[in-house]
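The other protein chains are all here in position, but one chain of the complex has been omitted.
For chain A:
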Amino acid sequence: MKTTEDTSTAGRGGDVRLTGIGKTYGSFTAVHPLDLTVPQGSFFALLGASGCGKTTTLRMIAGLEEPTSGTVHLGDQDVTALPPYKRPVNTVFQSYALFPHLDIFENVAFGLRRRGIRSVKKQVGEMLELVQLGEQARKKPHQLSGGQQQRVAVARALINHPKVLLLDEPLGALDLKLRRQMQLELKRIQTEVGITFVHVTHDQEEAMTMADTVAVMNAGRVEQLGSPADLYENPRTTFVANFLGTSNLIEAEVDSASGGELTLKAGGGKLVLPEARNSAATTTGGRVLVGVRPEKISLTHADDAGEIPGGRNRITGRIADSSFIGVSTQFVVDSPVCAGFEVYVQNIDRDVRLVPGAEVVLHWNPAHTFGLDAGQSLLAGTVGSAGVGTVEEEVAR
């Protein structure tokens, strides 16, 4: 069709640029106006709990949802007003949405035929080979397994060489093992075809495994954007700190600042926080949340406390619980500054004295400490907390 040819020649850049894009349903704001740029060729993940607005954002890029405000650009072209069938964008739907009356071949050929391409056989054959479904071409979708249907959905979208491939929780319906396999598969395909992928998921591990860049969304806003490692190491909000992996958060007071380091008072002890890793605006005497990831912490029995090298952040406590999971042991430590401190210890040299009830010292390199604004909920982003559950209910209403 003429229109799609027009769009594919306009604008050389395949960047997706969202400018002030927002969506409201009546009085409920699904997506607060946000700006987002997805660079061409990248694997971009929108991560968040259900109802955070990530799927709405994706659907606005696809044209299936009309934004209340803002614009969508693909490269240099403003596609905000274009209907979905005129956008050089294809979607892999959560439920796959394969056409049940068409066989696999015709499902994959659908987009090509709509654009008036007559000889589709070679292309469809190649695409089915890419997703390893060459043998199944004449079967109907319901005759395939979930994983195979998922691959058909990917093939059906990719064959059109869209500028952007949108994936709406494409692995949600698969079991864990298959999901792991498909994550690698999708990553392989993306590297092979070099198309921009925008992937929506609620699974932080999936987002971190696959994506180059992750945008963490919460309650219709982008909380933080960055590479998986950056988000994990330097969360800037408690939501990100808790939603991506596990964080131990301690309320502390700023005692002094010197030489790029903040000295904090927490409980009776002192903690050091590099100023560069503090995202809160702090003044002496002000409050700040101090965070540290469970695997950064070492655990030493109180009897050996003297052996701990100086210059490390230290907290004392008592082991409340421990669970052995093979490569590591996960401890829950109660301490005066923070109940339920989580610590993951690699099982290299196991100390048999570290059992529930034992008095221990937790210590870590101050460089692994991060600081967050104290004005937020400590529990944001944890399971069952506000910001994870309630938004979903709001959408359901």
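Everything below uses one rule, namely that contacts are C-beta pairs under 8 Å (C-beta built on N, C-alpha and C of every residue); 3 or more make two chains touch, one makes a residue touch a chain; residues count from 1.
Keep this in mind: contacts and distances are computed from a predicted model.
Trainee: Report the protein name recorded by UniProt for the chain absent from the figure; options are "ABC transporter permease", "Hydrogenase-4 component E", "NADH dehydrogenase subunit L" or "Cytochrome c-type biogenesis protein".
Mentor: Per the UniProt record, that chain is "ABC transporter permease".
Trainee: If the hidden chain were put back, which of A:Asn90, A:Asn218 or A:Thr382 would touch it?
Mentor: Only one of A:Asn90, A:Asn218 or A:Thr382 touches the chain omitted from view, namely A:Asn90.
Trainee: Tell me which residue among A:Gln77, A:Gln136 or A:Asn160 touches the hidden chain in the full complex.
Mentor: Hidden-chain contact among the options goes to A:Asn160.
Trainee: Residues on chain A that touch the omitted chain in the whole complex?
Mentor: 1, 4, 62-64, 83-86, 89-91, 93, 95, 97-101, 110-111, 114-115, 156-157, 160
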